[in-house]
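The structure under discussion appears below in the form of structure tokens.
Every protein chain of the complex appears in place save one, which is left out.
Now for subunit A:
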Amino acid sequence: MTDWIDIAELNDVPRRGARVVKTAHGCVAVFRTAEDEVFALDNACPHKKGPLSEGIVHGKAVTCPLHNWAISLETGSVMGVDEGQVSTYPARVQDGRILLDGTFLRARAVA
């Protein structure tokens, strides 16, 4: 069962930008693309845990601020020659609000 938690207004996250949501087990980065889609990923790069929320967002990808790995916002996988995977979480926009799936966020805390 999905349990959508209302996180914030969509406009609180800049286009082609990100903000973090604090959870008991670390931060989740919430991204907003130029086309107003939102994605939620662990805020830690598979390379050396760079904070992905601080990267440059282009298309549906983010470039890590520390060493420029590019990560797909849709799948969480590292693009190009490097390899790695970031956890992703269900996220959606409804009536201009960002919703995250609470069940998933808690499952993450247990894992």
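Heads up, the rule we're going with is that a residue touches a chain if its C-beta (ideal position, glycine included) is under 8 Å from a C-beta of that chain, and two chains touch if they have at least 3 such contacts; residues count from 1.
One rule holds in what follows: contacts and distances are computed from a predicted model.
J.: With one chain of the assembly withheld, which option in "Assimilatory nitrite reductase (NAD(P)H) large subunit", "Electron transfer flavoprotein subunit beta", "Xanthine dehydrogenase family protein subunit M" or "FAD-binding oxidoreductase" matches that chain's UniProt protein name?
T.: "Assimilatory nitrite reductase (NAD(P)H) large subunit"
J.: To test your reading of the contact rule: which positions on subunit A touch the chain that is missing from view?
T.: Per the touch rule, subunit A residues meeting the hidden chain are 5, 7-8, 12-17, 19-25, 27, 30, 33-35, 37, 48-51, 54-61, 63, 65-66, 68, 70, 72-75, 79, 95, 98, 102, 105-106, 109.
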